[in-house]
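Omission of a single protein chain aside, the complex is shown with its protein chains in their original locations.
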Amino acid sequence: MNNWTIYLSGEIHSDWREQIEQGAEALDLPVSFKSPVTDHAASDAAGDILQPESDGFWRDHKSSKVNGIRTKTLIESCDIAVIRFGDQYKQWNAAFDAGYCAALGTPYITLHAEDIIRPLKEVHASAMAWAQPPAQVVEILKYVTSV
Amino acid sequence: MNNWTIYLSGEIHSDWREQIEQGAEALDLPVSFKSPVTDHAASDAAGDILQPESDGFWRDHKSSKVNGIRTKTLIESCDIAVIRFGDQYKQWNAAFDAGYCAALGTPYITLHAEDIIRPLKEVHASAMAWAQPPAQVVEILKYVTSV
Amino acid sequence: MNNWTIYLSGEIHSDWREQIEQGAEALDLPVSFKSPVTDHAASDAAGDILQPESDGFWRDHKSSKVNGIRTKTLIESCDIAVIRFGDQYKQWNAAFDAGYCAALGTPYITLHAEDIIRPLKEVHASAMAWAQPPAQVVEILKYVTSV
Amino acid sequence: MNNWTIYLSGEIHSDWREQIEQGAEALDLPVSFKSPVTDHAASDAAGDILQPESDGFWRDHKSSKVNGIRTKTLIESCDIAVIRFGDQYKQWNAAFDAGYCAALGTPYITLHAEDIIRPLKEVHASAMAWAQPPAQVVEILKYVTSV
Amino acid sequence: MNNWTIYLSGEIHSDWREQIEQGAEALDLPVSFKSPVTDHAASDAAGDILQPESDGFWRDHKSSKVNGIRTKTLIESCDIAVIRFGDQYKQWNAAFDAGYCAALGTPYITLHAEDIIRPLKEVHASAMAWAQPPAQVVEILKYVTSV
Amino acid sequence: MNNWTIYLSGEIHSDWREQIEQGAEALDLPVSFKSPVTDHAASDAAGDILQPESDGFWRDHKSSKVNGIRTKTLIESCDIAVIRFGDQYKQWNAAFDAGYCAALGTPYITLHAEDIIRPLKEVHASAMAWAQPPAQVVEILKYVTSV
Amino acid sequence: MNNWTIYLSGEIHSDWREQIEQGAEALDLPVSFKSPVTDHAASDAAGDILQPESDGFWRDHKSSKVNGIRTKTLIESCDIAVIRFGDQYKQWNAAFDAGYCAALGTPYITLHAEDIIRPLKEVHASAMAWAQPPAQVVEILKYVTSV
Partner (left out) sequence: MNNWTIYLSGEIHSDWREQIEQGAEALDLPVSFKSPVTDHAASDAAGDILQPESDGFWRDHKSSKVNGIRTKTLIESCDIAVIRFGDQYKQWNAAFDAGYCAALGTPYITLHAEDIIRPLKEVHASAMAWAQPPAQVVEILKYVTSV
């Protein structure tokens, strides 16, 4: 544990990952960040690398499986997960990742605005912390990884 | 495995649980059903049994923890989970349960209408089946538990 | 362990399961038998219970997933597996089940004729015994479960 | 996970491993490849290092056990497995490895021609992807391991 | 989970166990209670069943090991633990049991007066609830085990 | 845990099992006893049920594997093991069982005379108790399983 | 295991950690030390990094959760834990850590004066050693990690 691996799960349409990564780099924290593929179009087309599907359901299924090779492995090998809920989309994949972490016993921090704390209460119940601005995550990481 | 335990996770505002339970009973299937507390008000107030909280966040937190004693235990001891996504609310707890099952290796079936298959694609990727009307779940259980 | 659960995996086109079950019953052995669905047509159509698929690959995939709800659960809960290799078909599912048992540490017995011992050598290497006629399996079960 | 370990299981009579390794090297992917001993004669004679056996069954058994020291360890420590089914032999060892991975929760990709998708349907059901030409595996690895 | 097993850990010098057991019985809750041996003298002398020790340290060690056969087994097989901290003694065994439960993922409820919440904060951080009078535990069990 | 399962491992040439079983029965203890096959000749010949072997090493190997189906399953499902070392033979199987229990975290009690405590010191280091006459084991079981 | 990771749990008001670390450094032992945050005020305020709490119970809870991200991860990744009990405070967190280690099977050494061996007897029962002056811990580490 001279270097902590942090998995950044959830929302891919804002720059929260960059904020955390830059904040950590500015403080020279002993952390490495991992993420799902955050290019939305590439992610949706991941399965097209293999024989393409005409049916939308199976195209999604195939792409999600290919993405799963990456995300499952990265979640299982991380020390801490940060799970971001934004203000768009259903974001069931983020809640799914939280449940996955909870079952593995991997500590996770939720990151989101105050207006959605209610529907996230079961997700909070297994979380180690709730952060609002990404800068709080950086502060937590600084504290947690201090020598 | 002379009797299969089925955990019914998710939506608590429609009668899908009753439909499945009655369908299984009509066929005399060797299954037992378990669920979270589905009385919404009681569930929200679970923590009030202990010293009540004035702060909304912590009241929710406390109630979710008390509910977690039940749900975590029931999920971990079930053979199959059925996870229902309805057309209201955020339903992050349902996706959380799916992630929990996935990490445990517990097979789960998603149950929902066709219009939300896209945002559920990561949840589907680890599921064993997607059912639409509750009657399909009954048919799957009949097939899976046949002698 | 007053009653041992035996999972019978593999070939579905001969009467080896019946032979073992009748042999065990004749001796009143303290065993219960479990199997995959052995009706070939029903097994192939398991996924049709849900929205039917036109594409053959996905129909098979869907049916295999539904069958997996049953087989995975039964394999994980058995005490001993018997894995039968016959003289027809590829039977990769039988070898798959053997590998699954090996990883779980579940003892398994292979059951097959002498002419295929060579290609089964890696499967044997993790097995606890190799039986030829089903009657030998009954004898092994009699010995193993004796009081 | 700055370097992913990929285990290449199955067929040893074609150059699919070289194709994947060269493709990955050409792209400078952050991956390391591991394999069973692919020299067929050496693999069959692995047990002869110890006291040689006259009986064919036990010679095979002994060699398979020695090979198992290697393969079991490499499978258990890999991040992703690629499992190749060719057009010769029974290849039960490949299906066995797939079952082993499935039980461990290790993601695996099957690699084979279209004409055997039917008998592999149970193996597919737990796989994360099916690739046909080895170049597709390289593409998947490129996608999955991208920064 | 038609019957929940509750392990009652900690203080043995007050009647909190009886209060909980009688409360549960009065409500006919589907629960079974397990406890360490609560006869203090018998517990201290557990090791004397074997060859007695003259050295106090080793007598304690031997007795604690014998008690551990019981407590470890009961903790590992319970569904919920209630961990009681009273106003006497060091009670490190109670905190030890809490840590054991936390590592196993077994949900536990702490039971104690308000004046010791501060030194129990790390124990609370992994708990599912904090109860004060034993009657609250009964209420929680009633809620959690309701059909 | 209304009934404890006790596995009796080791020496098969004296009546220590009967002494413990009769002692437990006399006290009506809530315990069930399990053992390996204790008929020495039958145990050595366990593998002869299958195709007999001419080579002594492989006959032993085959019989030990068949016995292993039983012993491994019973050890893994017991609550407590009692491991008996007598004054004859090498008894490496007894020490093997102790190591197996230690790795699983299953509590075990060693049972043997005082003159061999020295060579058993590593086995003791992971044991929960050392008993000399079988009657002490009965006393321990009485204490441990008391209500 | 060319470098052993040692987690130093417990008392934060004396210089026992420095004594052990300096002793190990003087002997050039192949060990790395990890600890909780030992600045008492900073530890109590860990949760204030996030939205501050007015209620004392929840402030403690929040801080303990943040500290738990660190301590849980470090305990789970250490090879050996040293758990120090001093002469002040309740120190339930130290006993909690011991229970956590016991459940994980992580070897731990207790470090404390002779006058508290009695209340620590259950904690000792799962420990690998009891040391009094910190210098003994250094000697144990020297012995255990020798080449």
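For reference, chains read A, B, C, D, E, F and G in written order, and residue numbers begin at 1 within each chain.
Just so we're on the same page, contacts are C-beta pairs under 8 Å (C-beta built on N, C-alpha and C of every residue); 3 or more make two chains touch, one makes a residue touch a chain.
This one's a predicted model, so the numbers in the text were calculated from it and none came from an experiment.
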Chains shown that the absent chain touches, full complex: D, E, F, G
Candidates G:27, G:45, G:116 or G:140 - the one touching the absent chain: G:140
Just the residue numbers, please: which parts of subunit G touch the chain that's not shown? 1-2, 4, 79-80, 105, 107, 109, 128-132, 136, 139-140, 143-146
For subunit E, residues in touch with the removed chain: 55, 58
Tell me where the left-out chain touches subunit D, residue by residue. 5, 32, 34, 37, 42, 46-47, 49-51, 62, 65-66, 68-70, 72-74, 77
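In this section, only the chains that are shown with their structure count from here on.
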Pick from A-C, A-D or C-D: which pair repeats the contacts of E-F, with over half of them the same residue pairs? A-D
Whole-Å distance, subunit A centre to subunit E centre, using C-alpha means? 37
Any idea how many Å lie between the Cα centroids of subunit B and subunit C? 31
Where subunit G touches two or more other chains at once, the residues are 65, 68
